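Beneath this line is the structure, given in structure tokens, with notes to follow.
In this view, the complex is presented without one of its protein chains, the others remaining in place.
Chain IDs A and B follow the sequence of writing; residue 1 opens each chain.
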Amino acid sequence: MSLLTLENVATAYDTPQGRFRALEGVSFSVAKGETVGLVGESGCGKSTLGKTLMRLVPSDEGSIRLDGAEISQAQGRALMPVRRKLQMIFQDPFASLNPRHRIRRILTGPLKIHGVASRAERNRIAEEIVQRVGLPGDALDRYPHEFSGGQRQRIGIARALILRPQMIVCDEPVSALDLSIQAQIINLLAQLKAEYGLSYLFISHDLSVVRYFTDRVLVMYLGRIVESGPTRDVWNNPRHPYTRALIDALPEADRPREAAPLAGDLPGVQNLPGGCRFHPRCPYATDLCCRSEPLIDAKGGTHGFACHNPLPLKA
Amino acid sequence: MPSDSTLHKALAKPAVRTQTAQPTPRPEWRHIHAPDARSATTAHLPRRQGFRELKLFLRNPNAIFGMVVLLTMALCALTAPLIFPRDPLAMVSRPFLWPGQDPAFPLGTDSMGRDVLAGLVHGARISLYVGLAATALGLGVGIIVGALAGYFGGLTDRILSRLIEIFQTLPSFVLVVVLVAIIGPNATTITVSIAIVTWPTVARLTRAEFRSLRENDFVIAARSLGFGHAHIIFREILPNALPPIIVTSSVMVAGAILMESALSFMGLGDPNVVSWGSMIGGGREMIRTAWYLTALPGLAIVVTVLALNLIGDGLNDALNPRFSEDRL
Partner (left out) sequence: MTAVLSVEDLSVHFGPARPVDRVSFHVNPRETLAIVGESGSGKSLTALSMMGLLPRNAKVSGRVLIQTPQGPADMLGLPEKRRRLLRGKQIAMVFQEPMTSLNPVHSIGHQIEEVLIAHENLDRAARRTRVLELMNLVRIPDAARRIDDYPHQLSGGMRQRVMIAMAVACRPRILIADEATTALDVTIQAQILQLLDNLRRELDVAVVLITHDLGVVSQWADRVVVMYAGLHVEQATPAQLFGDPLHPYSYGLLRASPRSDAGLTYRDAPLAEIPGSIASARGEVGCPFRPRCPAAREVCGTVQPPPIQHRGDRLVACHFPGILTQEERHVAAYA
């Protein structure tokens, strides 16, 4: 049963140059207990998608259903149950905690507005969660600046967990951390998921982390999902040339230094090319690609791609 | 490099996934015992208290000097009715008594035979009262308008910004003079008039701070947790926006004191209360024969304004993390 379903979601934003669509025709679903990865380069709209889900930016069209309820139009009080089910972890552990608040206040504040009435109960829950994410018990009475990056990220995770959500949007949760700390945080996220039956939408630009940590993956390019499917399938047999290029761009020991990387720059949603949005950078582009935009067809989480000339299916 | 899955299973024991609230069942890095540096490192982390800014402020000799001067002034103002219980506007001796001539009146008397020292001490009351009250009022209005404009943006911001600009384009002292002239001079109207011309500065500053802070992840986190606008404005953003506002406010007090003095000098002050400005105004015709009548209240103004500016500098150094990080 799917916990979160998006259908044809589009989000636009205003700039001095006009209105641009940061997301277009985004459809996917996340099942209970599933980790779905969202990869793409900067400016492709992956963070906007996270914020759209969280109802932090309004969506223009399409439907977002969480646990059966339509939330794309929810406002104010009506959002409170959504907040309890859906939470978020941020990229920058230095910017995401209010520097003027102690950890106790950061953690008990959400409980207070979500109706945990007694102070003792709030403190008990906060103490439990702080231990659970691997911080010492005296952490509650400290300020964020007293902690290292990895420890702050644990606090960010504790804050996302404190309302016992069913799903967490992780927006690049480890990309600001050192490698040795990344592993700690990913392991923690994996344990918490097993323990609380969480679903994750794991937004990242790091394909190796996404490959390790996700069950299914969505590849995004300039506001559209261009390929999606079980992580293993997409990784082993990418059909969209962009996915292939992303995987090939990962520096690895066995890659020859001469292999030509994907040429060209990311154009950004302000100046989208006509036809397939990837065609100016695509080595396989044909006339058809310049004229018509291919649409993705992935029913029920199967491997799908938006390409007129997909890479061959491996046996 | 070996990447056999059986090897890895053997090496890294999967974490115990239990429902208990035990301390993290950390997956062992290896089967050899590793000292748990994770909790050990937090235990000896330096504890930085919230008093760091205060300590830095108190370490600045200029700021201390400013504080001492200001506190002395405040003490004088508060105890004025006790030290000089008589009306400072009453004639107590012969006029033009020079400072030091009569030990009963150490700073002499003016053209009407009024005690200059009593005047200065009582004058501190009105100066500080107007300075502090006008600043408080200006801060209150300025912070609210600036916070709303900066936080909500869009149409709210456009309307409030226009309002701020309208007030900023009016020449402030002329506006104060006109306002006081219309509604009549007394301490309250002077205070309100000064606040009316000073709030736009605070509003602009607050708006700028809010605009940059509202994009911060911790604000987005607060929104995603379901906090309301009022909570986010006053409890999440405002504490982070305060440092530059506090710094400005000390200079605003100085400005308000100067404005009040200028009004009194022009005879637009409260006629029933002695003030430093009115003392200068009263003594200005005798400046060649009895210069001390203008110099002494002038000195009081200079010292007070200087003290407030030194405090402002000290606060700026202490609250600005760019300067304070290196020093503590």
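The rule we apply is simple: a residue touches a chain if its C-beta (ideal position, glycine included) is under 8 Å from a C-beta of that chain, and two chains touch if they have at least 3 such contacts.
Quick caveat, the model's predicted, so the values are computed rather than measured.
Colleague: Have a look at A:Ile113, A:Leu262 or A:Leu311 and name the one touching the chain we're not showing.
Modeller: Of all options in A:Ile113, A:Leu262 or A:Leu311, contact with the hidden chain holds for A:Leu262.
Colleague: Out of A:Ile181, A:Leu222 or A:Ala306, which is the one that touches the chain we can't see?
Modeller: A:Ile181
Colleague: Where does chain A touch the missing chain, residue by residue?
Modeller: Residues touching the hidden chain, for chain A, are 35, 41-42, 148-151, 178-184, 186-187, 190-191, 205, 207-209, 211-215, 231-232, 245-246, 248-253, 255, 257, 260-263, 265-266.
Just so it is clear, only the chains that are shown with their structure count from here on.
Colleague: Name, in rising order, each residue of chain B that touches chain A in their complex.
Modeller: 15, 17-19, 21-27, 38-39, 41-43, 45-48, 50, 216-218, 220-228, 231, 236, 239-240
Colleague: Which positions of chain A touch chain B when the two form their complex?
Modeller: Those in contact with chain B are residues 51, 54, 56, 79-80, 83-84, 87-88, 90-92, 95-101, 109-110, 113-114, 128, 131-136, 138-139, 142-143, 145-148, 151, 156, 159, 163, 184, 187-188, 190-191, 194-195.
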